[in-house]
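What follows is an incomplete set of chains from the complex, kept in their original frame.
Chain IDs A and B follow the sequence of writing; residue 1 opens each chain.
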Amino acid sequence: MSQYKNIKQAAYDANMRLPELGLVLFTFGNASAVDRERGVFAIKPSGVPYAELKPEDMVVLDFDNNVLEGDKRPSSDTKTHALLYKEWTGIGGIVHTHSTYATAWAQAQAAIPIMGTTHADHLTVDIPCAPPMADDKIAGNYEHETGWQIIDHFKELKLDPSEVEMVLVGNHAPFTWGKNVEKAVYNAAVCEEVAKMAYLARQIKPKAPRLKDSLIKKHWERKHGTGAYYGQ
Amino acid sequence: MSQYKNIKQAAYDANMRLPELGLVLFTFGNASAVDRERGVFAIKPSGVPYAELKPEDMVVLDFDNNVLEGDKRPSSDTKTHALLYKEWTGIGGIVHTHSTYATAWAQAQAAIPIMGTTHADHLTVDIPCAPPMADDKIAGNYEHETGWQIIDHFKELKLDPSEVEMVLVGNHAPFTWGKNVEKAVYNAAVCEEVAKMAYLARQIKPKAPRLKDSLIKKHWERKHGTGAYYGQ
């Protein structure tokens, strides 16, 4: 039996949730789960229809993209996952989708403005949008560079990936993560819903202001602060 | 057996209707039912996934937020419910959602204009939008103050909560209520649908006028007036 059974099952379950939540069409997305002790992660194989996917199809790799288990080719976005796991040692799962509204913001190369408490319940800043990368990097190790594009943008904005668990990649689509892959899936759905709400709010009133600081602080703290009182 | 069985069941049923009606994602909403004789209400516990929710999980509190029954933490919005029950003695149930279109209007800090008879069948005025509260109140007893924000806005606009059974809280989301929690759920769906129709109408024609007074009066009266002839 595979020593990676747990993360393969977790990655499989997470991938299957994506079409259920209306976040992916066909195979336009992927989820992965990490095993920090072993320094490996399990990810969806590339281009396999969800209807045919099985837990044992998940591909296991280390953070340098060496395949350790699995006879299928891993997701084409694997190198982005690998680099994020390598550099951001606190995250336990990653999800990538092309969900419609979040992708539209990415295509507009625009961060999603924090317009309400639904957003503030999850993060205190605009959902960042990393700019499209330079042409030489695109022509090079593209998916690996996508990881750096995300990481560098977080550095530039002084964001902490344990507090801001989602990003748009300009002209591409969202990536989300979390302490585990279930949380990353949850964040993918939150990102899409917040993207839709911000879209509609700005259509209603193009100059509608961002949420004021006191409300951002309050909503974040009631869910994540030392005196948090949301959840059980 | 719990002496609060009826309101716990009613609150449970109402909460379960919210995802069915497409009004909540994950746990972004809550419904409560009141027992006026006993001066208590039952509300959803905080952050428990709908799939796992059971009637016995409902938490029972009095209007001063003392927990009388239940071993789970009540919804983080409980204090808003408690105050509305305390101040508005005619209401029997309350629902809070982050439904997409209604929330978008709240994020735009805009009342939903009365544009058609679908709206007028339910209320004769714009769906009010309470302004975001002052910073000191946000930092203080926030959910309790949210209740006052709603009540004060109704006083300012001279609105009667038995006639106007819904409100947007600016930058946050809608609250709805009714003679019982089933009616509050119904109003939550009406609020979302009316929000979407008004959004679309204003996109089609940004200067489209509000409904004229004679039509407002007629549609209200055929459903709610002394000579009402809608329903059985």
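What to note about this one:
Just so it is clear, a residue touches a chain if its C-beta (ideal position, glycine included) is under 8 Å from a C-beta of that chain, and two chains touch if they have at least 3 such contacts.
Note that the structure is predicted; figures quoted are calculated from it, not measured.
This structure file defines a homomeric complex of 4 copies, of which 2 are shown in place.
The definition used in the following text is that only the chains that are shown with their structure count from here on.
Fitting chain A to chain B on Cα positions gives a rotation angle of 90°, stated in steps of 5. With centres taken as mean Cα positions, chain B sits 33 Å from chain A.
Of all residues in chain A, only 115-118, 186, 189-190, 193, 196-205, 208, 211-212, 214-215, 217-218, 222-223, 229-232 touch chain B in the complex they form. Residues 25-26, 28, 45-48, 72-73, 76, 98, 100-101, 103-110, 132, 135, 138-139, 142, 171-173, 199, 202-203 of chain B are the ones touching chain A in the complex.
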